[in-house]
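Sharing a structure with you now.
Of the protein chains in this complex, all but one are displayed in their positions.
Let's look at chain A:
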Amino acid sequence: MVSSSLPSKENSVFKNILKYYETKQYKKALKSADSILKKFPNHGETLALKGLVVAALNRKQEAYDLVRQGLKNDLKSHICWHVYGLLYRGDQDYKEAAKAYLQALKFDPENIQILRDLALLQIQTRDYDGLLVTRRKLVTIKPGIKNHWLGFAVACHLKGEMDIALKVLESFESTLGKSSDAPNSAASEKKKEKGASQEAKVAELEEKYETSETLLYHAMILQEMGSWQTALTYLEENKGRIVDSLSYLEFRANLLVQLLCSQSISSEELDRLYAGEPETCILQLLDMNPDNVEYIQLYETVYRFRKNIHSSNCLEALNELEQRYPYSSSLKRLILQVATEDEFFRRFKSYVCPFLYRGVPSLMTDCKSLYLDNSKVDIIERVLSEFYEKSLNKETTMDQNSTEDGDIPPDATLWCLYFMAQHFDMKGDTEQALSCIRRAIDHTPTLVEAYSLQSKIFKHAGGMLQSLASANEARKLDLADRYLNCQCIKLALRLDMISLAETWMSLFTKEEGVKESQNIYDLQVIWYELECAESHFRLGELPQALKKWKAVERHFQDIYEDQFDFHSYCLRKTTLRAYVRVLRLEDKLLGQKYYIRTAKGLVKLFLKMSELQQRKSEENVTLENLSLSPKNNSNSDKNNKSHKDMNNNRTNSQSSGVGGSGWMEVDPNGESLYESIQDPLGEASKYIHTLERYAGEDIQVQILALDVAMKREKLVLSLKAIVRMSRLVVHKEENNSEDFYLFLVKKLQFAHFLGQHSHNMEQLPLSITSYVKEECHRICEGGKTFESLLMHYWDLYRDTLAFLVYLAELLEQLDILSKYSFVLESLVNRKQMTSNNIIPQRKICERHVLLLERLGISFVEELRSFYRNWYPYSDCFQSPQEIQSTKHMLLEELKK
């Protein structure tokens, strides 16, 4: 940077500021800046640069003020704008930073440094249009630099301009040969000097690899374009220069299979060019690694195509491969997926027995997917009970013929029982599962995993307290085991025993001088923060819940942030294929289930918050009528203040961890964060937007979308949510009937909403009115009112408990339960419950009990003991006194 408009003496001082800044001598830099400002107090570029130094000293507000002041004095300086961009970049506000950089470029359009920086920002914000322009400029201004070519190619690729990307790569590749030859000969000349030759060798190897990666990237683009044949030819032509021979083969195999299955060229043509090659290529890969599932699936695809088999699973292909690779365990496992009946029996037996002999606790995790097929579940049970009988006999007869049975390990029975317990748990047969695990514990009372499994069985049956007791028994057996500790913590949080969970958590998070919650935050322990947030929310502790959920959200922001360094690193290292994959992964980051859970939680919280605010303002109105207190005034004051706090938080968090200013250390209970939320429904809709994008197929998301839309009195958005819900429910009506009844009740709620907001219809633009009216008409089963729709469904589904419970919950929410007293009456009627032979899901029964408890209906006691027959282990169906005393006993036990 060379400053304009300064005398030469000051100009050299100005250069010094930069030098000091780059070597982190900020105090000297400040002094230099001040010395110029003494003479030229309005010199814009110096002011801006001073701002940059001040920012490095973490005085953010002052920095922005200085730079803005500098800009005001010198609007046409690219330095000022550049510095302004740097400030925003430092605060991770990439959009604003990019704007400033673009301004800077107006005054210095060919500044390479600014262009490069801008490209990084544009890719981070996925501004592909802008990126393409910037990258094109870079390669035009300085075509001699490798990265400029690759960067331009990547930009074209990401923008979808595949043809240009290919052309760019082609012209870049044409330069590759020459440059790689030259250093080769140079290197051989230098061979006499040992050290230098070593260096040259490394450089040569690196260059070879980079060339190879560029070529493979080229092939990847061709593949994505669907130009399989071109890609194959391209790979073959460049085979000699591709050093990653595994990737070469994998590419080739995939391309051959794609070409074959696409039938884009005639089969004669294909045979002429690549007769039998798909198979040979895949077998070549399998020879190297017969356990790679992807290779096996490729082989299956080819096999099915050749034999014209349309079913998705192909036992013959797998059997054929197994002949060739008898030791591949992946194959054995995949065969289990497709084999049936006797074949499955035989196969499963020979698969599972060695594992039972060897004692593999994770066996069920491996076998879980087999349980989707009910006929397989029965066979599994048969195999297990046979094995169990056999191992028992061996155990008792061991004395007589001990030589013969020397190979049967004594813990085979144990692992069989362990697996059987999991098996019955999968089937939902709690009784049998518990019986198996108890026998396992009797057999070997020191097996920690057994107690841990017992805990899970109780958990699945709704007995959280007993689950925690078992988990704690396991934990005590090995106090150094983090997993067992975490299992207890999770259960404690599910039981809303937060302080107990914190005590356990602290056993593994001790770090000196850092607050515990900050330590957990720094380690990004998402599962824990999520469970905490959900527990606080259940307890009505909204600020704490908000704080924890926001913490999780920040982790995701950090993860997204982490890719920034790769934009320059990957270009430099030419790992373009991996780089593009990372970018695509980051694009789907918010679709991760932890994020979805967080966003859902936040929406619920904001809904609750708006409800509370509404109630409060209603109360305020009545209060104001009584007295003329200046309440409103003080309220807004407080809000302003907390808003300032928020800003401080943000700046502080930059230097996380130092001197107790980490994000969790400032405002640890989230009070000021909570108060800073002005418009909870606005916040909620932001998250709904994200949820729709990444998890629109989740019915819970649509329910939340509907709730938010109705709260905001948005007719069209409500309609959109209910229509989407109807499509989801139609798709899976049979296997998920709970969702179906929930949907019915949501339709009722929608009808109620329509009844109350009919005037909204008139405010709609004319172009959509008729469509909206039609859809509403359809959703309400022919334009029924709430009242008649309710009676309509009532006649159809009054015998289904799920419907009754959801309906009563809705009426309760709308505060019209007493108006339709027959709904509640049906829920306190014993005959009604037994009239149907189907046992309702436990979750529904639990909601039933909780509803009656909320309403204070004494029938709840009878209902509890009634449901206890079906679900004897659920906490919800024990008498409250009993639960209290169990909880008490557990806590006493834990104190020891």
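One rule holds for everything that comes next: contacts are C-beta pairs under 8 Å (C-beta built on N, C-alpha and C of every residue); 3 or more make two chains touch, one makes a residue touch a chain; residues count from 1.
The working rule: contacts and distances are computed from a predicted model.
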Chain excluded from display, named as in UniProt, from "GPI-anchor transamidase component GPAA1", "NEDD8-activating enzyme E1 catalytic subunit", "Anaphase-promoting complex subunit 11" or "N-acetyltransferase domain-containing protein": "N-acetyltransferase domain-containing protein"
Of A:T446, A:T622, A:S767 or A:S818, the residue touching the omitted chain is A:T446
Among the options A:P41, A:P109, A:P410 or A:P880, the absent chain makes contact with A:P410
Sites on chain A contacted by the missing partner chain, in the whole complex: 359, 395, 398-399, 402-403, 406, 409-411, 413-414, 443-448, 476-480
